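This structure is in structure tokens; I'll ask about it shortly.
Of the protein chains in this complex, all but one are displayed in their positions.
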Amino acid sequence: MKNLLSMKDLTIEEITTILDRAEILKQYGIRELPVNYMVSNLFFEPSTRTKMSFEVAERKLGLETIPFEAGSSSALKGESLYDTLRTLEEIGMDVVVIRHPEERYYEDLIGKLNLAIINGGDGSGQHPTQSLLDLFTIKEAFGGFKGLNVLIAGDIAHSRVAKSNADALTMLGANVTFLCPSEWAGEFPSVCEWEGVIEESDVVMLLRVQHERHDGESRFTKEEYHQRFGLTVEREKMMKPGSIIMHPAPVNRDVEIAGSLVEGRRSRIYKQVENGVYIRAAILEVLLKGRELTWRKSLRVPMY
Amino acid sequence: MKNLLSMKDLTIEEITTILDRAEILKQYGIRELPVNYMVSNLFFEPSTRTKMSFEVAERKLGLETIPFEAGSSSALKGESLYDTLRTLEEIGMDVVVIRHPEERYYEDLIGKLNLAIINGGDGSGQHPTQSLLDLFTIKEAFGGFKGLNVLIAGDIAHSRVAKSNADALTMLGANVTFLCPSEWAGEFPSVCEWEGVIEESDVVMLLRVQHERHDGESRFTKEEYHQRFGLTVEREKMMKPGSIIMHPAPVNRDVEIAGSLVEGRRSRIYKQVENGVYIRAAILEVLLKGRELTWRKSLRVPMY
Partner (left out) sequence: MKNLLSMKDLTIEEITTILDRAEILKQYGIRELPVNYMVSNLFFEPSTRTKMSFEVAERKLGLETIPFEAGSSSALKGESLYDTLRTLEEIGMDVVVIRHPEERYYEDLIGKLNLAIINGGDGSGQHPTQSLLDLFTIKEAFGGFKGLNVLIAGDIAHSRVAKSNADALTMLGANVTFLCPSEWAGEFPSVCEWEGVIEESDVVMLLRVQHERHDGESRFTKEEYHQRFGLTVEREKMMKPGSIIMHPAPVNRDVEIAGSLVEGRRSRIYKQVENGVYIRAAILEVLLKGRELTWRKSLRVPMY
């Protein structure tokens, strides 16, 4: 593996390698790598949790994290993403994490760069590290994926999480159902009633209502959305024993999920956050392992 | 001690513990802690000196400082401060420093989180680390607090420094007098003439005129303020032997204090800046000492 761009590129073997490594890191702790690799997190869209989660994983691996400020960058001077990345490669970056508003921004970059690219989210496209941490959390709860019923509810068309997860879960043998207002389904088949699906679901995965992507055009108030498409306290009671609730966060409490369920017994929401660090560390390890050591890299222990 | 939120919460013993530890750190230097703790500085209001002072203290203690960008954070997506902090806790943060425009923002958080919180300033409320570094600087000059006359001059009502310091100094046995334009006194008794108090003061502590909190509503020009309420060159000559001048900075030269006095012989203004690093390191040590080591923490020395 050279880059991690989309769940569609991953084989079952590659997914399994990452999940297994994350499990070991969670059990024994993340250790510093013996080589002084350098990384930069290029977030052209706002992010707290994904960026900080990567930053923690990177520091625990002993990587040097070089700050990149999208807001004051040369991109503002009209530089192409390729030229920015070529520059980062020349100053010594081994890997970059990129979040970018443009879908498939990475297509023009493939095969032209030596640094490794991890996609931290591309427009309404994919978000593979979120998807892998979701898979990890599901596997932690059920031991595997075959035959699981996964219900994904919310803004399917705009969600990179929905698409990444549906691709991967289906490949791994789970049954994925989308639930959403009909105009948010995009090209995907979906249902718009909870009844009949909530009772059968092993995993109810809620998506954030992205107010910022629906400026003024929403036909629901928050209360209406919650009543029609949110996981209410009443609906949670219909869930079967052992079933779990997931959400990529940040959560709009009492919109897509009742506030009292966020830290309830079925919820894996903050467990997902914790697992994200291990998944990202595992991905970084796998990608960096593939790189040859160049003379520019020194071992960590300095000689005085 | 689990958090440091307000000077009002501290006992004399706790203040003494912090001041004593800071003195040792100043004398022998700040050393790396043997555990790889993680910290994040959440500044929802602009700051150079407080934020960088914490950052330096944290690095010298060997903490991993994980950047947090308030301007591009999930808070913008409507997430509550509690949910943001729960996330930071899950990704591994041991302690956070928070500056927030809302007074007593921390009230809803107490008892709900495992990470330690240091208040770096809440609206017009408190600023306990500034207060502790001020106490440290006074103790360094006079050996103690009993019977000292401390004059605090400036925008009392809007100043978190004034209130934090008055609370603590009074508890420690000093006599605090406020001097300010009558409309800036808020609920506190104050005088509005220098004559009669300047001659008796051991400490003259000036506050910044916060132009940004008085948009267009000020009835003084800068020159008028300086003449009426600033520490002019003439007034400094009336100060008694051994008395000192303090200011939390940044200074408006020739507004609250004559420019030529800022680095004069009575001034402790830059000494306060230096002392801030030792105080903040001492606070971090005290709070982290209270935390149990979890299996997630590893010792610093890596095993290859």
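Before moving on, here are some points about what is shown:
Read from first to last, the chains carry the letters A and B; within each, the first residue is number 1.
As a convention for this text, contacts are C-beta pairs under 8 Å (C-beta built on N, C-alpha and C of every residue); 3 or more make two chains touch, one makes a residue touch a chain.
Everything quoted here is computed from the prediction, not taken from an experiment.
Of the options B:49, B:104 or B:291, the residue whose C-beta touches the omitted chain is B:49. Within the set A:6, A:40 or A:137, the residue that contacts the chain not displayed is A:40. Where chain A meets the omitted chain, the residues involved are 36, 38, 40, 64, 66-69, 72-80, 83-84, 86-88, 90-92, 295-296, 298, 302-304. Taking the complete complex into account, residues 29, 31-32, 34, 43, 46-49, 51-53, 55-56, 59-60, 62, 67, 71, 208, 211-212, 249-253, 262, 270-271, 273-274, 276-277 of chain B touch the chain not shown.
In the analysis below, only the chains that are shown with their structure count from here on.
One finds 39 Å separating the Cα centroids of chain A and chain B.
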